[in-house]
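Excluded from the complex is one protein chain; the other protein chains are retained at their positions.
On to chain A.
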Amino acid sequence: MTSVTDVSPARPAFRLTRAFWGIERLVVPALLIAGWEAFARSGMLPPALLPAPSAVLHALGDWVFGFDETTQSYSGHWLRDALASALRVFGGFALASLFGILAGVAIGWSRLFEKTLEPTLQMLRPIPPVSWIPLAIIWFGIADKPAIFLVFLGAFFPVLMNSIHGVKTVDHNLVRAGAMMGANSRQMLTDIVLPAALPSIFAGLRIAVGSAWMLTVTAEMVAVKSGLGYVLWDSYYFLRYDIVLAAMISIGLLGYLSDLGLKAIMARTLRWQQTTTVQGRAG
């Protein structure tokens, strides 16, 4: 069999652009790191205050693999520290997602919840989660719980706001179409309003996972004696800026990975939406 028309695009050019995009992603970070290394070696600042990337990499390597104990008591303990932070992020984020979506959908869907629940929540929202630290410490002591509580506070409101918005902005005509096809009010919620609100809910979850990492680290700097944030703050007291930077990089990396994971789940769940976005399947 031979096909009449060849619909495949010009492959070589396509591959070239793909390769170019791969490289282009690395250009900016590479330039930044090279400039930083050069500046650190120029001696304009003492190396203790601005460690070179190579020194930070060294510290990070030892923290992870423990090869020469340059990071002293942290040597080889990265996994333990990262896991401690990640568990707090996960715990707080999971709770915030659960309650944020439940409360958001309830408020968006029912006038009763909107009137009774929303004003209180909206008054709590402007209070910075960090300002809860003193209370969190008296209530929960110094351990995982105050950190999870703080993460919850930081992650809850983005999920709540976006869930409310998602439910409230569901196309009126879809609800009509559902009623026309005989949906009862439970089906209206589960089969029409929830799926229609999902893109907005996911947008909230992605903002929330970022807040979750920020607040875990904040909590660990003040109210907890383990995790990446604790290492960061502790090394600051010992003037180990290389470890401070290694901790910052670890946090950035883990935060980025969490977002990638969430994005992958979102892409799977919202596959129907992909062709309608400006960027299409790329990105």
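We adopt the following convention: a contact is a pair of C-beta atoms (placed from the backbone, for glycine too) under 8 Å apart; a residue touches a chain by one contact, two chains touch by 3 or more; residues count from 1.
Just so it is clear, contacts and distances are computed from a predicted model.
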Out of "ABC transporter ATP-binding protein", "Arsenate reductase (Azurin) small subunit", "Carbon-monoxide dehydrogenase medium subunit" or "Isoquinoline 1-oxidoreductase subunit", the chain not pictured bears the UniProt name "ABC transporter ATP-binding protein"
Sole residue of A:I101, A:A147 or A:I192 that reaches the chain not shown, by the stated touch rule: A:I192
Contact set of chain A toward the excluded chain (per top definition): 171, 173-174, 176-184, 187, 191-192, 195-196, 198, 270, 272-273, 275-276
